[in-house]
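Yeah, one chain of the complex is gone here, protein chain that is, but the others are all in their spots.
Moving on, here comes chain A:
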């Protein structure tokens, strides 16, 4: 019984790409939304892959709904289980052609999906990991981000981690304009500005508009760095925009394989992807700057 369920899911995900695209897109969206919400909860983010409660709001993908209700998992293990790991390994072998069509090896995928698995493995399986695994069949990594960075290189890309309202964010060092300690500096608020604008900081050399990252990135949480305070300003590339943050964590080297890229069709253009191992969200700096520039041209939120 478990085998047939897993097989059914795999067939759906591999044989019917158009249907799968919608399903995966929706599930991925929910997954990323939930990841961000969970990451901003009171417990500090950890790389130890703690189990996370599945919210009721998140619906499993349609293929799972066809399975027996008893198989619906109650926890999400952020470490891909054996089944999904196999799927990931298989999907990594997909080949992206110049015309951007994806060639898949259906037979291999089905063979993998029909391998016998134990009950324990089935209990660890969850739709979100499947969504992550099948996502890679839909998106070529180079297409999912507008950044011209060498994510696929063996060296990876060095990123700075910083904290905003409990959420860890990562910014590639090559797109980091500077880090300015907020202590001792005066950010002058300007009246009539959007609530995510903390004001202007000016030194002898440059003038930065300081963005309340919590207000801009997760306005639904109602947290404002204006109230909670901030320690550093993260300048976005060589732009006049700087993100206020509560603290600097560390620098990490991220590779293509560790990032779950988001599609372009997203309600969070600032988000390039998520990094499960670091429990952080990777910033899409060009898109974020474009977003801020657009607000400057025609103030909206």
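Definition applied: contacts are C-beta pairs under 8 Å (C-beta built on N, C-alpha and C of every residue); 3 or more make two chains touch, one makes a residue touch a chain; residues count from 1.
Note that contacts and distances are computed from a predicted model.
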Per UniProt, the name of the complex member that is left out, chosen from "PEP-utilising enzyme mobile domain-containing protein", "Iron chelate uptake ABC transporter family permease subunit", "Lactate utilization protein" or "Chemotaxis protein CheW": "Chemotaxis protein CheW"
For chain A, the residues touching the chain missing from this view: 186, 188-194, 196-197, 200, 202-204, 207, 209, 240, 292, 295-296, 299-301
